[in-house]
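The structure under discussion appears below in the form of structure tokens.
We show some of the complex, not the whole, and keep each chain where it was.
In this document, chain identifiers A and B correspond to the written order of the chains, with residue numbering beginning at 1 in each.
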Amino acid sequence: MTDLEKSLFTKIDKIPIIDPHSHIDPHKPAARSLWDILSYPYYTSLSHSSGMDPDRIKYTVPDDARARAILQYMPGFASTAQFRWFADMLTDFFDLPADISADWNVDAIIDHCESRLQSADWSAHIKNVSNIKAVFTSHPLKDDLDGIDLNFYIPSLRVDDLVLSFESKEVRARLIETTDIQVTNANSLRLALHKVFDRLTRYNLAACTTSLPPDLSLSFASETKIDGLVAKATRGDFFTPEERNQMATFTLFELAQRCQEHQVPMHILFGVIRDVYDHGVINGTDLFDQRCSLVELHKLFNAFPNVKFPVSVISHAQNHELIAYAWIYHNVYAQGHWWYSNLPAFIFDDLCARMHSLPANKMIGYFSDAHSLEFVLPKFRMYKKELAKILAREYVTGLNWSEERAIELAYDILYNNVVELYGLRFEG
Amino acid sequence: MTDLEKSLFTKIDKIPIIDPHSHIDPHKPAARSLWDILSYPYYTSLSHSSGMDPDRIKYTVPDDARARAILQYMPGFASTAQFRWFADMLTDFFDLPADISADWNVDAIIDHCESRLQSADWSAHIKNVSNIKAVFTSHPLKDDLDGIDLNFYIPSLRVDDLVLSFESKEVRARLIETTDIQVTNANSLRLALHKVFDRLTRYNLAACTTSLPPDLSLSFASETKIDGLVAKATRGDFFTPEERNQMATFTLFELAQRCQEHQVPMHILFGVIRDVYDHGVINGTDLFDQRCSLVELHKLFNAFPNVKFPVSVISHAQNHELIAYAWIYHNVYAQGHWWYSNLPAFIFDDLCARMHSLPANKMIGYFSDAHSLEFVLPKFRMYKKELAKILAREYVTGLNWSEERAIELAYDILYNNVVELYGLRFEG
């Protein structure tokens, strides 16, 4: 990084983090063991990919042995961005030296870290070092949200299962249990979805979130047809592909209707194909098909002009479509850099193209997708470095912007736009 | 930009502009009001996207109020390349300070610019400052071309409607009116297309231009079948998708036949999907589907080996295909950076890959797609800056080329190749 890039990064790094999508458990936000960190699918899948026997991390193995297995394989992917997140944690949270990766000592890391993780104020330590203002948390139907700090943890309703897996007995049972509504036809399903929304709005629901597969075809069916599909699923019969699309479309549009009523944005994570790899470790079996397009979603975006749709894409090749959609549609936003496209090389290219073409308020910079608080800072910093480079090269140097003006734009992309889009209100 | 990049840019900037595709009206080439400039769909769509109520620019609103609405929303997209074009106009044509975007005063801009635009020599002023040698203009059937300066305005025949919308009563009526031929079957359609071409060749027709949708499937039908389709359309019946493809294929190939006879290149703009967004402003409703391929067009390129096909693609992901096609096919050329891929980030990547792989004479550098003369200079300069960077980094620094040699290559890409491909002859 040049001096200018470093100067901009330092200033951007001071922007408090609001993280608009994570899987952090508000009841256990930080890690309590190295395994809590190293079980992140990025590490289990990379260790497996580089040669680790997956039996070394199966459920019957004690957590400390599982952590040791991952640590042993980490030098094999020390050149990756994913490794960097952990190396940064070791430096920033555990006070280990910055060049730890050059002299990797598994025993020393374990000894040093496991005891630190037991400290009573670990979670506060992470929050403090990371300068996190708020994180969104993801909740399917039944999570207990009582007693959590709603000024810090901002709930989003995660609806993948409802949209995509109505055939699953478990999913239907959970819906009924949560809502106390017997779902027997289109209308009772609609009422149940109402109730799910109503319940969460008591906790300041900020988003309704769903991932969608690349082959989803939005297909509209009559109320009678949906009645029949609910009955069919209840009987335990499987849908045809067309019926599956009809059911998903019905639920997705009902949820979008609720989003409209409650003025809640619908965050779409687009393009993943689940369970492709038969021999993968847990959460290391999903991939994507680069032949995917947002074009099918125009029916959704057009049908709900008053719902805001932040969209994240899994495939780098789709970034250009996302740009065109967020440029033209008043209600589509480009949000963050998801999963397989969450690498510095792609972030730089994708973000630079977004900044060259999108109104500032249509960009929601970044989200962590973290499973525990430790990941928020290193992932945001990875993004902030690429942002600093772009601001330095394209704006301060390229267009003679002042550094102050560049930082204002960074502040919009990372902070103000999240507050505005999701209607956040902080107390105190 | 480094000193070398600046030096190369300064030299490239001196190359007179020949703009091989625009929508400039030769009878009213320059703007006469700010609204003439700000009604460019890039600005109306970005203003709408960033929050402007579209009613503020509807037809019943006076032009000055519409211009004001756009100007008020422009700071919201001041980080975009599209904004830069306007900011550069303010500096280069209106003599406002270069840092105007940092201190945006709508009233001051309106006061200053509207009066300047009334000056009698405004159009000559733009031409002079821009150093434009010639611009291509786009003409569907009926435009009046008498009395225009054919040494400056170079007509191309725009045939989207003929190829894609034969079902439209208006399109057929315009064809009949222009040609005085009653189109009742394949043969009379063929004769009408002959006459359209013949008419324009009197004005030194340089190109036949059509945009094509990504899902066009070239499908050949018998003369009898086409007779039936002409009759069907005349009765007011709609085609099946297959019939639509058959009709489009017939017309496209007939036009390619005329291109061959008249030695006129066929310029193809590939990949747009029209009218996707229901709530968009005018000309702000078209998008693309990144799942598109030039592979369908091999039937066209193979069938007419003596017709030259400059091709422009809307999707950044398709640039690699365009490269492979222009590399292998002797009659396919990579032309410019169209619409959604006309951003500095994409231009740099796409052009660099073209220069790494294509013969110099297969690259047609840039076209403006401008609606009025004011856009030609800032858009060409955006391109020329990226070209200068690539020449500096990859050729002068990377391969020890002299600056002179690099500028010769730029001259070929921007000027000589356009003259050669389109067979231009300038008088005087």
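Just so it is clear, a residue touches a chain if its C-beta (ideal position, glycine included) is under 8 Å from a C-beta of that chain, and two chains touch if they have at least 3 such contacts.
Quick caveat, the model's predicted, so the values are computed rather than measured.
Undergrad: Assuming the 2 chains shown are copies of one sequence, what number of copies does the full assembly in this structure comprise?
TA: Copies in the complete complex: 3.
As a convention for this text, only the chains that are shown with their structure count from here on.
Undergrad: Which integer distance in Å separates the CA centroid of subunit A from that of subunit B?
TA: Roughly 39 Å separates the two chain centres.
Undergrad: Name, in rising order, each residue of subunit B that touches subunit A in their complex.
TA: Result: residues 1, 45-46, 48-51, 76-82, 84, 98-99, 102, 273, 276-280, 284-291, 315-317, 340-341, 343-346, 349 of subunit B touch subunit A.
Undergrad: Per the contact definition, I'd like the list of subunit A residues that touch subunit B in the complex.
TA: Listed in rising order, the residues are 291-293, 295, 298, 301-302, 305, 317-318, 320-321, 323-330, 349, 352-353, 355-362, 394-395, 397-402, 405, 409.
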